[in-house]
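Omission of a single protein chain aside, the complex is shown with its protein chains in their original locations.
Labels run A and B following the written order; every chain starts at residue 1.
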Amino acid sequence: MIRLEPRETAPVWLSLSAPLTAVLAALLLCALLIMWTGASALEAYGLLFKGALGSRFAITETLTRATPMILTGLAAAIAFRAKLWNIGGEGQFYAGALAATWLGAGAITLPPYLMVPFLIGAGALAGGLLLLIPAILKNRLKVDEVVTTLLLNFIVLLFVNYLLEGPLKDPMSMGWPQAAPIIDEGVLPAILSKSRVHLGLVIAVVAAVLVWALMRFTVWGYEIRAVGYNAAAAGFAGIGVNKTIILTALLSGGLAGIAGVSEVAGTKGYLTLDLSPGFGYAGIAVAMLAALHPLAVVASAVFLSAIFVGADSMSRALNVPTYISDVIVATSVLAVLVSGMFTRFRLRFR
Amino acid sequence: MDFIEILFTAGFWAATLRIATPLIFGTLGELVCERAGVLNLGIEGIMTMGAMSGWMWVYMGGDLVSGILFAAFIGMLFGLLHSLFAVYLGLSQHVAGIGITMLASSLSYFVFRMLLPTATTPPKIDPFQSYPIPGLSDLPYVGTPLFTQTPMTYGAFVVVLVVWYVLYSTPVGLAVRMTGENPIAAEAQGIDVLAVRTGAVVVGSGLMSVGGAFLTMSAFDAFYFGMVNGRGWICVALVIFASWNPGKALLGALLFAGIDAWQVRVQQLPGINIPYQFFLMAPYVLSIVAMIVMSRRALYPKALLVPFRRGERT
Partner (left out) sequence: MTAILKLVNISKRFGSLTANDAISLSLEEGEILALLGENGAGKTTLMNILFGHYTADEGHVEVFGKPLPPGQPDAALAAGIGMVHQHFSLADNLSVLENIMLGTESLWAWRQDTAFATGRIKQLSRDFGLTVDPMAQVSTLTVGERQRVEILKALYRDARILILDEPTAVLTPQESESLFETLRSLVDRGMSIIFISHKLNEIVSVSDRVMVIRRGKVVAEQPIRGADRASLAEAMVGHTVHAPKGDVLAPGDVVFQLQNVSAGAADGGQPLVDVDLAIHQHEIVGIAGVSGNGQQTLADLISGLCRPGSGSMTLFGNKLAHYNPDVMVKSGVGRIPEDRNRVGVIGEMTVQENLISEKRRRLPFSKFGFMNAKVIEDHAARQIDAFDVRCQGPHAETRLLSGGNVQKLILARVLDAEPSLLLADQPSRGLDVGAVAYVHEKILDARARGCGVLLISEDLEELMALSDRIVVIYHGRLSQPVNPEDITARDIGLMMSGQSEAA
């Protein structure tokens, strides 16, 4: 019989190696799937690695893709810390992108050093306000935020769809449902020549450091953690639980909103309905893989991005369906979840 | 025809029952899990898996009935996986469920593409045909919409009765409810809490999967990407709306489907200038509204979301 016993402290080597082992185990499991398609798992992973990190181009593509995932990952990490189950990153991403499009596609013109921060602020506000609805419903009426944030994703996407076919449709788009491009002043400049890597990456990394500092050094961070661990005790100690939830919602939604701005004003240039291949949902995986640690979010976003980018080129070469990347991500998330058990408990065989 | 007249058409009622069917299966499946104290957010993925696996079974030459059973079986496997994480390891039910949804939906798409790599237009199967119930289907007015449905729709109603009976009138149903209310008390009465929770999650996941299979094997005849389209999440909302009661779950699913069927028809009325996207939003908006309306009365199982570990009582 196997029993779980709580550990008093987890050794450092274990806290570090457990998630890595878990990811390795996930890759091994998925190797079975790859072999089922008739391809060699070794070759597939080799090609995946090459496609993700094997050339300057590959690396810059991976970083470009990682940029929004760092931000949505932070959004999920900070919300989950407060046990605010924000699964609405996708909707908040589009809310941010929408705000940037609405204000940045010609409505307002400012010099670039003002325009970029202005668009980022607008996107953050839009994302934050969107998450405010479920947060208020949770506080006031105890309406479960998992379901409301999930459903809002669908609502927002349909709303964007409507705008792209109607009021926001670019008359120059030859009938495609897309919005007018962000004006040059609002575009996030490239930071590496001959690549798509743009200022958004810097913003994302800075955001990660700021979130880390917030959680670690500030009273707000203390309160967010306290509410997440034990809302009853936090409330008893005088922490405004509802206020903290609202603050967390604004921060979390804001970060996801910035991800939307970064994509629309940095990577793509204009808003379409397929701006995000699920960056909001991927953020949840990023956060879970990072065990909600803001700095680890950066590494975990780059890792997942590498899987996505690498799997694209691998699947073209080997005829393995691209969905393998989603399977790897999902398996990794579950494996890391289980590995977390080993840092908190020890297994006893008897 | 106007807004009200729609309600008196046979087509509206037939559509209501059709739209309600996957919701009934999904909602009941989620309800069984939650009654045992386990939130199953794997529902969206498990429904996708059910849609894919049942369809694939038939496409590969199996018959429809065994296809349903196959879909249920696959759903149960994912239920087993969810119980491993959420019941035996006591991990966060939210996180484990989302992980299961990610895994089940990505695997569905992967397997579909793997088995049918080159199909551009979705291949089709011969789905369930409507089966008029002799006698009843000839009734005036109600005969056509209510008794000329596919067998899976009739099945959904039977499942409601079965779930209701089992939960409230059998020893195992009592064990499930007790496990969701107070697992420590259940254990003290000799009930194996982990086994009961696992059983409930497995059975519930099987039901969800059948709900997904309805989409590809009865409502449509092909598997599309993103075809579950949030129905799983709507079911989670419906469980709350139904206050964890199977009868109310049926009512909720019907009400919900009715409004959905109605809005589709309103869209087609002449002189309606509202963009279609707003109509498509209706189910999601409605789910949120339903949760708000019921929030004050929600009588949730007391041990929902609370992991149970043996030997940790104090």
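As a convention for this text, contacts are C-beta pairs under 8 Å (C-beta built on N, C-alpha and C of every residue); 3 or more make two chains touch, one makes a residue touch a chain.
Because the structure is predicted, anything quoted here is derived from the model rather than measured.
Within the complete assembly, B:R177 is the residue of B:R18, B:H82 or B:R177 that touches the hidden chain. Although one chain is not drawn, the whole complex shows that of A:M115, A:L152, A:A226 or A:A311 it is A:A226 that touches it.
Not every partner is drawn; the one left out touches subunit B at residues 169-172, 174-175, 177-178, 181-182, 184-192, 299, 301-302, 310-311, 313.
With the whole complex as reference, residues 5, 8, 217-220, 222-223, 225-226, 229-230, 232-240 of subunit A touch the missing chain.
Here is the rule we go by: only the chains that are shown with their structure count from here on.
Contact residues on subunit A toward subunit B in their complex (touch as defined above): 3-4, 33, 36-37, 80, 85, 87, 137, 141-144, 146-148, 150-155, 158-159, 161-162, 165-166, 281, 284-285, 288, 319, 321-324, 326-327, 329-331, 333-334, 337-338, 340-341. Taken together, the subunit B residues at the contact with subunit A in this complex read 41, 85, 89, 91-92, 94-96, 98-100, 102-103, 105-107, 109-110, 113-114, 117, 229-230, 233-234, 236-237, 240, 275, 277-278, 280-281, 284-285, 287-288, 291-292, 295-296, 298, 309, 311.
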